[in-house]
Structures are given as C-alpha cells and as structure tokens.
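Note that one protein chain is taken out, while the other chains of the complex remain in position.
Right after this comes chain A.
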Amino acid sequence: MKSVFSLQWQRFRRTPAMVLSFFAMTILFVAMMAGNNPAERAPVLTYADGSMTEQQAAEWVELLNAKEEFSFQLVKEAEARKAVSSGDATLALYMMEADYRLVLAADDMSRFVLEAFLDRTYREELRLRQMESQTADAGFRERVATVMKEPALRVETSTLEGTDLFQYDNQLQLLFGMSLFFSVYTIMFSLTKIVEEKKYGTWNRLILSPLGKWEIYLGHLTYSFVIGFAQIVLVFLLFRYVFGFNLGDRFAAMLLITACYTFAIVALSMIIMGLVSRPQQLQAIVPILATGMAMIGGAFWPIEIVRNPFLLAVSKILPITYGLDALKGVAIYNRSWQELAEPISIMLLFGVVCMGIGINLMERRSYQ
C-alpha cells in the first residue's frame, strides 16, 4: 500500500500543475470576492418612483437601514441607473409603494442574499401597515414595538438543522463554499489515476505482483484523500492567518468535518470512476458534477435562501450540503459537538455506502 501511495506523490511532483491550479483557483476566488462583504460594501443605491413621496421613500430607506444587514442610500433614479449601467454598482433597488424591483447589471451572487433580506423586511412591514390601517389606534406601531420588546409569549425560532436563525457571513460562506467546491476537482482528477492504470495496463502489473488488491485501492484512495484534505486545510490556514478571516477557534472540529467531507467525496469519486468507460469522459463529467453539487449544496450562495423544494430535496443527498452546514455550524454558530454529530455521521455514512458501490463497479469494469 505504501509503495502505491508514495508512487502517486512521485508522479504528483512531476506533474503538479493541475492540483496546484485548483488550489490557486480557490484562493483567487475567495480573495477576489470576499472583498464584497456586505457590511463594508458600498451602499445599495436606492430610488423610488412617483408613487411615493420623498418622505415616504426616506422612511423606507430608514427602515431598511435599521436592520443593519445592508446599507441603502437614497438617490435619484437617473443617478442609480447610470451607476448600474456604467458598472460602478452591480445593482440598484427600485422601490414602489408596496413592492420593489432590483435593477441588475451582472448576475451577482450576493443579490440572492439581498433579495432574501428585502423579501423578509417588506413582508413584515406591509403586514404591520395592513393591521395598522384596520385599527383606529394611532399608537399601534409603538405599542407593537414595546410588546415585541417584552413579549407575553416567547417563541424561539429555529431552523431545521440547528437552533440558529440565518446569519450571513459572506467571507466564510465564500471560503467554505469555494474550498469544498474546488477540492472535488482535485480529488476526482487524482483518482482518475486508477482509471488510467487500468487503461494503460500498469494495473495488471500491480495485480500480478504480491500486492493485495486492497493495498492498491487503498494506496490510491489514501493519496486522493490526503491531497484533497490538504488542499482544503491549507486554504483555511491561509485565510485564517494571512487574510485574517474569523474562523473561530475550534480548529479540531473543522479538521474532523473536512476529513469526513473529503472521505465522502473520495467515495463518491469511486462510483464515478466505476461508471465511466474512458478516462477522457471524466474531463466532461467532473466539472458538471462539481458545479452541480456546489450550486445545489450551497457552495455558491447560502442554502438558506433556496426556496425550491426540489432543489432542497436534492441538496439533502449531497455531502457538500452537510459539509458546509457543519463548517458554518462551527465557525459562525458555534454549535456543540452533539449538534455536529448529525451532518458528520451523514457524511460518513454516505462515504461508506458510496465506497462499497464504487469498488464493486470498478471491479466489474474494463477500460478501453
């Protein structure tokens, strides 16, 4: 097993370009896009149409800013449109009396988060207004506010996975999303070495040697695991210590989660290797699979803003969903080990099942 494992490193040292490029790409993407942290980001240019008075518009902006999640700046319509069309801003908010529109130049991932925020705020405010109009009580709003501060009945709002409300941290979302996403490439392309061995006949040499078959598989699997794991961990370390991202201080938990995720992806890759008949097919399959899983699993935008029940259902069978959930659980919500047990064990289970299927498929396959 050791000889097969170290052979892969020897080969990696000769042709490191591919793995290094995925590593570099992760860093590049995170570093580039993490600059757009909503808190520090330029305010969302906001304008209203004729259906609102200037004062009404100002009130809305004040209301939106009060939440302190995004900052909004009221401007003239022409100014906002010019900024968007010239590329100075990626989007602008267009307010109507009881509705809003986003004016977009390019598709910006952060717009989903903004949209979710606006949706929530508008709904809440409009409901308040509706009730206000139905009571004759002039002090209704104030009283709602006071009552909300001292509610007679406290209702804990919790999400399915944990006990936390959705908190958005653009930096960590990007860091976790991108590193888990790009590691899929590294792992899968590293494992294609098995398919290549079968194709080029070196596999037969290994089989004829006194090595056990499990040693050959284990050598390859361990290599892919280590290289995928190392890539993710190095990226984390880099952003923690060089870029100063706040990853929290529970590094052991994050290592464990990363390891389980890597294992799940290695196992999934085995199925893919068992399904293709030529190594070249992987050039097409891997990017589609990696991107698809990343989109649905919430690597590109937070899964919390996805509403489509079908996509949510699909996300439940992807290890990346659980990996991200657990990583954010540690770094953002500081969840307990008990709460992390679920995503971790799902990833492990996923890995074990896929590995079984994958090796079986591989054993049946001959490669041209």
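In the analysis below, contacts are C-beta pairs under 8 Å (C-beta built on N, C-alpha and C of every residue); 3 or more make two chains touch, one makes a residue touch a chain; residues count from 1.
As a working rule, contacts and distances are computed from a predicted model.
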Among "Carbon-monoxide dehydrogenase medium subunit", "ABC-2 type transport system ATP-binding protein", "Electron transfer flavoprotein subunit beta" or "Fe(2+) transporter FeoB", find the name that the UniProt record gives to the complex chain excluded from display.
-> "ABC-2 type transport system ATP-binding protein"
Given A:A24, A:I207 or A:A284, the one touching the chain that is not displayed = A:I207
Please give every residue of chain A in contact with the chain that is not shown.
-> 3-4, 7, 10-11, 14-15, 200-202, 204-211
